[in-house]
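Here the complex is missing one protein chain, while the rest keep their positions.
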Amino acid sequence: MESIKIGIIGGTGYTGAELLRLLARHPRAELRVLTSRQEAGKRADALFPALRGHCDAVFEVPDPERLAACDAVFFATPHGTAMQMAPALIERGVKVLDLSADFRLKDAAEFQRWYKLEHSAPAALAEAVYGLPELHREAIRRARLVACPGCYPTAVQLGLAPLLEAGLVDTRGLVADCKSGTSGGGREAKIGSLYCEVTESFKAYGVPGHRHLPEITQGLSGCAGETVGITFVPHLVPMSRGIHATLYARLRKPLADLRGLYAQRYAGEAFVDVLPVGDHPETRSVRGANVCRISPHLGPDGETVVVLSVIDNLVKGASGQAVQCFNLMFGLPETLGLDAPALAP
Amino acid sequence: MESIKIGIIGGTGYTGAELLRLLARHPRAELRVLTSRQEAGKRADALFPALRGHCDAVFEVPDPERLAACDAVFFATPHGTAMQMAPALIERGVKVLDLSADFRLKDAAEFQRWYKLEHSAPAALAEAVYGLPELHREAIRRARLVACPGCYPTAVQLGLAPLLEAGLVDTRGLVADCKSGTSGGGREAKIGSLYCEVTESFKAYGVPGHRHLPEITQGLSGCAGETVGITFVPHLVPMSRGIHATLYARLRKPLADLRGLYAQRYAGEAFVDVLPVGDHPETRSVRGANVCRISPHLGPDGETVVVLSVIDNLVKGASGQAVQCFNLMFGLPETLGLDAPALAP
Amino acid sequence: MESIKIGIIGGTGYTGAELLRLLARHPRAELRVLTSRQEAGKRADALFPALRGHCDAVFEVPDPERLAACDAVFFATPHGTAMQMAPALIERGVKVLDLSADFRLKDAAEFQRWYKLEHSAPAALAEAVYGLPELHREAIRRARLVACPGCYPTAVQLGLAPLLEAGLVDTRGLVADCKSGTSGGGREAKIGSLYCEVTESFKAYGVPGHRHLPEITQGLSGCAGETVGITFVPHLVPMSRGIHATLYARLRKPLADLRGLYAQRYAGEAFVDVLPVGDHPETRSVRGANVCRISPHLGPDGETVVVLSVIDNLVKGASGQAVQCFNLMFGLPETLGLDAPALAP
Partner (left out) sequence: MESIKIGIIGGTGYTGAELLRLLARHPRAELRVLTSRQEAGKRADALFPALRGHCDAVFEVPDPERLAACDAVFFATPHGTAMQMAPALIERGVKVLDLSADFRLKDAAEFQRWYKLEHSAPAALAEAVYGLPELHREAIRRARLVACPGCYPTAVQLGLAPLLEAGLVDTRGLVADCKSGTSGGGREAKIGSLYCEVTESFKAYGVPGHRHLPEITQGLSGCAGETVGITFVPHLVPMSRGIHATLYARLRKPLADLRGLYAQRYAGEAFVDVLPVGDHPETRSVRGANVCRISPHLGPDGETVVVLSVIDNLVKGASGQAVQCFNLMFGLPETLGLDAPALAP
C-alpha cells in the first residue's frame, strides 16, 4: 500500500522525539521532512540515540516546497510557529496536525490573553478541529487542521466528560488536582528542570493561573452545555512521563452505578480503559502507550465523586494522540501503529 | 546539665531511625534503651550506616525495668503495641511519646472501626494529648502521654487551621489532595514499596477510605467548632521523604488578606513558615527539617482558597514533631536539637 | 500461518512480565499456559496493569500435560526449578528456554559450588546450549534446551569477545566494573530493594564473589581459547532497567583501529550496535529494546582499552534474548517481535 508522506516541524523536543519513535513503527507513515533550524545537518539519532537503527532522518532547515510535498505535517513547535506556517500548507492540500497551543482556544482574544501574542490566523483558527477523538471523532475525520489537545486537558476532559455530559454533577466548584512528569516542561535548558532541582521533591506551580485552564474550561463547558467553573492546580512530579489527574465533583443526586456510567460512555473506545471498581491507576501502566486509564470513585461522604485519570503526557497527551488523529484524517484504522503495550517497570 | 534518659521502642523502621538521627544531636537527650525483638544484639549503626560515629546503641529485647528507668520513652512501633505497654510506664513516672496511631483518635469505637482492633487502654486514651504543638502547646507541656499526629494530618491541620478557626470557609466540601513520599509506607518488605514498583510512577491509593481520615476530621472539627466534611485522597510520589498537601476550601465571603491571616496565626511559631505571596513550597525545602512551609492562594475563581502545605513526613510529620513535644514536656526550649536547615539538593 | 504454542513457567517476576510484554506483540507466538502456584486463578493483567488490553492469560498451577502440549516452554523461575521440570518436557518434544541459572554453567560441580544445590539433570546440562546468539547462533538453531545467559554475562561477553577472540589483550587482569538497575534483583519483597533503600544512592555488592563470575569466566575463556582472569564488581544503580559494563583490558600490542575491530565483528548483527568513535552509550538508549550498544575506547595511557557496553537487563539481558533464541530455534526471522525502538526519555 502506498505510504503517506510525513513532515515534522521542530523535532528536537520531547514531543518531536516521541513522534519519531511512534512513526518509526507506523506501517503507513513515511517520514520525508524533519526540520530544526538549530540542528540542521544533524542526524536525528545523534540527538536521540534510542532511535539508532529505526530512523535515518536528518534535520533540515524548513523549506516550504518540501513541506508542501508532504501529505501531512505535524508541528511539534512552541506556540506561535504553527499559526504562521499552517495556513499556507492547508491551502496547498497538506493536512496539518498542530501539537502546540496555537489552535486550541476557539476565542482569539482568550488566546492572546493567555499566550501574550496576537493570533495571526483567525480563519484557520475558526476551521481547526480540537483533536480529542473520544469527543470529536467525526469532525477530526473531516478536518484539514487539527489542534491536538494539551496534556492536562486530555486527562481532565476524558475524566470528567461522562459526568458532565450526563448532567450528574454541579458544574461549579469542580477541582482538577493534576500532577505531571517533568517532560511536560519540555526539553529546554532551564534551571527548574535540572535533575537536581526536580528529583526527590514535589511542588505545585502556576496556582494563580495556568495556560491549560482556559482550554480545560472550554472543553468541559462543551461537554456540560454550560460554562463550568473549575479550580485547576498543576504539580510537578519527580518522574519523566505521566499525568495523573485527580478530579473532584459534587453529585447532584445519588448515582447507582458510577463505574457503569464510565464503562458505557467509553465502550468501544480503544484508547480509554475504565478500570475495575476500586482500582487506582498508576501512571507507569500507560508509560509509552496511547491510552487513558480511568477509575471513578464515590468518596466516603457519598456525594463527592473522585475520578482518577492517567495518561502518558507524551503519548495520549501529545504525540500518540496526534497519530490517532492522523489515522482518522487519513481513513486508517484508528489504532494503527499505536498498539504497543506500556513499558513497566 | 543533667541529661534526660531516653528509651526507644521499635527502632528499626524509618521513624525509629529518624529519632536516632535527631536525638544523636540533641544536647540533653541520652539514649539508654533501644529495643527490637528481631534485631536484638545488633548495633543500630549496622542497620543504619549513616549513623556510624554518631550512635553506639545496640538493639535489645524490651525489658520493663530498663524502660521504667528512663525519663521518656518513644514508641516507634506499629499500632497495637503502645496501648499495651504505655499505661505501665506512665504509672511508673515515665513520660511517653507514641508515634503510632494508638492514642490519636479520642473515640475508642472509631479507633476500632479503622484499625480493626479493640482499644485496650481507654483510660490512657482519655488522658492522651494530641501532639500538634501549634494547636495544643499548653496541654502538651503538662502531658504524661502524647499521641504524635500522623504525617498527613499534620500537613492538613496546619494548612487549614487558620481558615477554620476564623470561620472563613465552608466546613463541608473541603478537599485534601495529599501526596506522600514512599517512606510513609514504612520500612517493611512489601512488593508495593519496591524501587521498581514506585520509581517513575504516580498513583492515588486508599480513595475508598484511609486511616488518617478520621484523625483529620477530628482535628479539623476541633478547629472549626463543628463537624467538618472533607474528602481526603492520598497519593504515592516517587521520592523518599516529603508530604505535599493541596487543600481546597470555599470562602464564605471575600477575604482581603489571605497571606496576612496565615502570617498572623503562625507568628512566633518556630516551625511554621508562611511563604511570600505567590510562592509554591517544594517538599525538598523541608527535607530533614522540622518545619511546615505553607502558602495560601486565592484561586482564579475568587472564591476557592488553595492552600499548599509541605512537611518532611519523617520529621515534622513524625520524629521531629515528637522531639518538639518532648522538648515541651521537659521544659526545654522548643527548638532544641531541631535547628538544622533542610538538605537540598 | 500457524501459531507456535507457548508456555511460561513462573510468570510473576520481572522477567516473566517482560516475556508477556514481548510475546504479546510477537506475530507467531500464542501464549497457552502461564503458571504460578501463588497467583493461580488471577489474571496476569491484574498483577501487571500495563498489560491490560494486551494479555488475557490467567495464572494456573503447573500441569505437566498442558505444558507438554506446548511447542516451547520458557522458565522464568528461580534456579532449581528448571532442572527438575525441563528434562521431561524435552523428552516429549517441547523446546525449552530456561532464563534461570540452571543450565548456564557447564560444570555441575561449579554450579553446586556457587548455587549450593546439587545439579539434578546432568544429561540435560550436557546438552544445553548457551543462548548468546552472537556467539553460539548455529548451536542455538539446533538446540532443544537453551540456557539463556545472565544479564551481566551478556553485557560483559559482548563487550570483550572481539578483543579476546582476536587475541589482542592480556587474558589476566581483566576488570569488569558493572552497574545494574534494580530490576536485576527481582520482584521479591526484600528490604534492600525498597524504594527508600535504593533511590539516590549507589553501592557495590558481592565484591567477595558473585554468581555471575563463573559464568563470565566460562564465556570469556571460550572466546579466548584459554582460561581468563577477571575481577568482576557489580553495583546497584538507582534505576529500574539497564546494565552498564565498563570493561578494562591491557593491549598486548598497539591496535590501529579499535572501533573497526568491533564494527567488523558485529557486522550483520541486528542486536549489537557499535557506536561512532568517541561516543558513550546511555542505558536509557536501550530501555525496552533488545539491543546491546557498545563503544570501545583507548585509554589516555595508550595501552588500556576501555569498553562501554549497555543493555536492558530485562530484554537483551533476559527475556528479549530468550525470544531471540526462540526465533532461531523455530526457524523464524531472528528479529521477529523484537523490533521496537527503545523508550526514552
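Which chain is which? They are A, B and C, in the order written, and residues in each are numbered from 1.
As a convention for this text, contacts are C-beta pairs under 8 Å (C-beta built on N, C-alpha and C of every residue); 3 or more make two chains touch, one makes a residue touch a chain.
Since the model is a prediction, treat every value here as computed from it, not as a measurement.
Novice: Can you work out which residue in A:40, A:126 or A:194 touches the chain that's missing from view?
Specialist: Reading the full complex, the residue touching the unseen chain is A:194.
Novice: Just one of A:145, A:239 or A:289 touches the chain that is missing; which is it?
Specialist: A:239
Novice: Among C:241, C:265 or C:316, which one touches the chain that has been omitted from the display?
Specialist: C:241
Novice: Using the touch definition up top, pick the residue from B:104, B:179, B:235 or B:284 that touches the left-out chain.
Specialist: Selected residue, touching the omitted chain: B:284.
Novice: What is the set of chain A residues that contact the non-displayed chain in the whole complex?
Specialist: 14, 181-183, 187, 189-191, 193-200, 238-240
Novice: For review purposes, identify every residue of chain B that touches the missing chain, sorted by number.
Specialist: 14, 17, 21, 24-25, 48-55, 183, 199-200, 240-241, 273, 275, 279, 281-282, 284-289, 291, 293, 339-345
Novice: Taking the full complex into account, what residues of chain C touch the chain not shown?
Specialist: Its contact residues with the unshown chain are 173, 175, 177, 179, 181, 196-197, 199-205, 207-209, 213, 229, 231, 233, 235, 237-242, 244, 246, 248, 250, 278, 280-284, 287, 297, 299-301, 304, 306, 308, 310, 344-345.
To be clear about the criterion, only the chains that are shown with their structure count from here on.
Novice: What chain is the most remote from chain C, judged by the mean position of CA atoms in each chain?
Specialist: Using the mean of the C-alpha atoms as each chain's centre, the farthest one from chain C is B.
Novice: If you fit chain A onto chain B using the CA atoms, what's the rotation angle, as a multiple of 5 degrees?
Specialist: Answer in degrees: 180, to the nearest 5.
Novice: So which chain ends up closest to the centre of the protein, judged by Cα positions averaged per chain?
Specialist: Smallest centre-to-centre distance to the global C-alpha mean: chain A.
Novice: List the interface residue numbers of chain B and of chain C, divide the shared ones by all numbers used, and answer same when the ratio is over half, different when under half.
Specialist: same
Novice: Suppose each chain is reduced to the average of its Cα coordinates; what separation in Å results between chain A and chain C?
Specialist: Their C-alpha centroids are separated by 36 Å.
Novice: Once you find the CA centre of chain B and the CA centre of chain C, what distance in Å lies between them?
Specialist: 45
Novice: Which residues belonging to chain A are in contact with no fewer than two other chains?
Specialist: 199-200, 240-241, 281-282, 284, 287, 344-345
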